Every structure is written in structure tokens, then in C-alpha cells.
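A single protein chain has been omitted; all remaining protein chains appear in their positions.
Moving on, here comes chain A:
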Amino acid sequence: MNALQAKELTLSYGNTIIIDELDLMIPKGEITVFIGGNGCGKSTLLRALARLLKPKGGLVLLEGKEIAKLPTKEVAKKLAILPQSPTAPEGLTVLQLVKQGRYPYQTWLKQWSDEDEQAVRRALEATRMTELAERPVDSLSGGQRQRAWIAMTLAQDTDIILLDEPTTYLDMTHQIEILDLLFELNEKEKRTIVMVLHDLNLACRYAHHIVAIRDKKIYAQGKPEEIISCQLVKDVFQMDCQVTYDPLFGTPLCIPYGKGRCILQKEGVSS
């Protein structure tokens, strides 16, 4: 079964159509990555899948049921979303932030339970934030801060986690750290992960399923090694490149043409 599904989904901001009658299935228990140029609508699509944006037409199905018709707190127990560069109120501690992830389980009468306590503890451990729990979020480094937010979405205890550019503004070390963490969550706990990534090579390394978006539609989707080609990169990103294999992982590796110092003596490198 699919974790999430979009049917003839049309999304717009005002009168501008961003996504036009798009059909999409998000496979359960896998990592799906949306790629595409700036402004192609991949973030918009992610927000619509998380019911943050109301579709202009069509619908989103969560485990086969229309997401707009489900009570939003029930959705929050099945699907968590981490928006792009979220900001915590000044002075909020990591522990306070992660505890907010239990909001969908709270009612007027039941404010805090053992189960909530356990979920928060597990989320802090999985993101290695236990030590930093009492620190204010705004005093952390970029990588730690992103781990704190991921811990909040983990505390939500959902099968599906959506992340909008979780590695933006992070240096290379912390990008890998965050993606490794998400990869482990998928491997060990079979959580369905859907994210928007800008780095095509990292997308190819971590994703089971890639969805390339262009012209308000899906241009191609499938396993990275089956769909990533010079032609795809040219069509989706308007960029010439050579596709080779990652020497460590064997996944597709895209090397852009363009200008720069060249110390190779081989012919035909410069285009």
C-alpha cells in the first residue's frame, strides 16, 4: 500500500498554478526525494501532502483516506512535517521543543503521560540530543538545531515524516550527519521518509525513490540509478553535466559542466 497518494492534484498561490493535475504515489517504508529547479513547486507539493496547503483541485490520500477530511490531530499522529528553516521562540529549550511533538496526543484532561515521556526520551536519544536537552535552541549550532527539530518530529511518533530541505544552511559534515540519521530511521524503524533535497548527488545516495519535477508535473520518477541521466539533468535543471558513478556507493554522480580551473590534460573535458 502507498503511504501517501496525490490524485490529479492542482496547487496554486492566488491565480498562479504551481502544480497541475499531478498524480503521485509515495511508497511505504522507503525514502522518497523530490528534486527540481528553484521554484519548480517541490516544496509546495510537500506542503500539500502534509495538508499545510489546501489544494485548488484534486486530493491527497493518507493511507487511502482523504487527508482533508481526517481530523487534523489524527493526521498528526500518522504524519509529521518539518518545514523549511523553522524558528523556535527565543529561549525555548531543546526539551521544551521536543515535548511539543507530543501535542497531537494531548487533550484537556490528559496533559502528559508516561508514553509521552518515553517518546521524548527516545527522540532525544535517536538524535543524540539527550546531553543538550536543557540548552536553549537558539544557542545551538546549525546542525544541532536541525537535530533538535528532527527530534521534535520523531517525538510525534509517526510512520511518515516529511522534511523540507532538512540540510539547507548546513556544512557538509552536518548534511551527512542529518541524512545518515534519517537513513537509519528508515532502515531500523521502516519509517516512510519524504524530503526535498537540493543536492542531487546526496539525493541519489540516500533515496530509494526519486521524483523529478518540472513544468508543474512529474518529469520522471523511479530508482536513482534508473532515471538519473544527462538528459534528465538537462531537462529538469537546465544544466549540462556528465553522469558517472559514485566511487564509494556506486550511485549516480552528476558532474556539472561549466567554467573553472582545469588541470586535466585529457581532451574533451571542456565543452
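Heads up, the rule we're going with is that contacts are C-beta pairs under 8 Å (C-beta built on N, C-alpha and C of every residue); 3 or more make two chains touch, one makes a residue touch a chain; residues count from 1.
One rule holds in what follows: contacts and distances are computed from a predicted model.
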Could you check which of "Sulfur carrier protein ThiS", "Iron ABC transporter permease", "Two-component system response regulator" or "Molecular chaperone DnaK" matches the UniProt name for the chain that's left out?
"Iron ABC transporter permease"
With respect to the chain omitted from the figure, which of A:G37, A:G57, A:P83 or A:G143 is a touching residue?
A:P83
Which of A:T32, A:T127, A:Q156 or A:T251 touches the chain that is not shown?
A:Q156
Please identify, in ascending order, the residues of chain A that touch the omitted chain?
13-14, 47, 50-52, 71-77, 80-83, 86-93, 96-97, 100-101, 103-104, 106, 108, 111, 134, 156
